[in-house]
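Following: one structure in structure tokens, then a few remarks.
For this view, one protein chain was removed and the others were kept in their places.
Up next is chain A:
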Amino acid sequence: MEAKSIVVGVEGMTCNSCVQTIEQHVGKMNGIHNIKVSLEDKNAVIIYDSKLQTPATLQEAIYDMGFEATLADANP
């Protein structure tokens, strides 16, 4: 198990429904162990399997949903 955690900055969320949508959508992707999206902090904390996902693919997944996603510091 190559679990890593990453913080992705997410811009454009305005309510809990946006938060839930991202959590559900990204949570369904392969190799995602856990995702916690914070509306207040405008970010998503994702714990993922580094064999199946990379910071770039996670960023792209959120970007594809119509939000601005930026990579913050990763703490492996």
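FYI, contacts are C-beta pairs under 8 Å (C-beta built on N, C-alpha and C of every residue); 3 or more make two chains touch, one makes a residue touch a chain; residues count from 1.
Here, contacts and distances are computed from a predicted model.
Chemist: What protein name does the UniProt record of the undisplayed chain give, "Arylesterase", "Glutathione S-transferase U26", "Trafficking protein particle complex subunit 5" or "Copper transport protein ATOX1"?
Modeler: Missing chain, per its UniProt entry: "Copper transport protein ATOX1".
Chemist: Just to verify: which one of A:Glu2, A:Asp41 or A:Asp64 makes contact with the chain not shown?
Modeler: Checking each option in A:Glu2, A:Asp41 or A:Asp64, the one touching the absent chain turns out to be A:Asp64.
Chemist: On chain A, what residues meet the omitted chain?
Modeler: Those residues of chain A that touch the unshown chain are 12-15, 17-18, 21-22, 24-25, 64-67.
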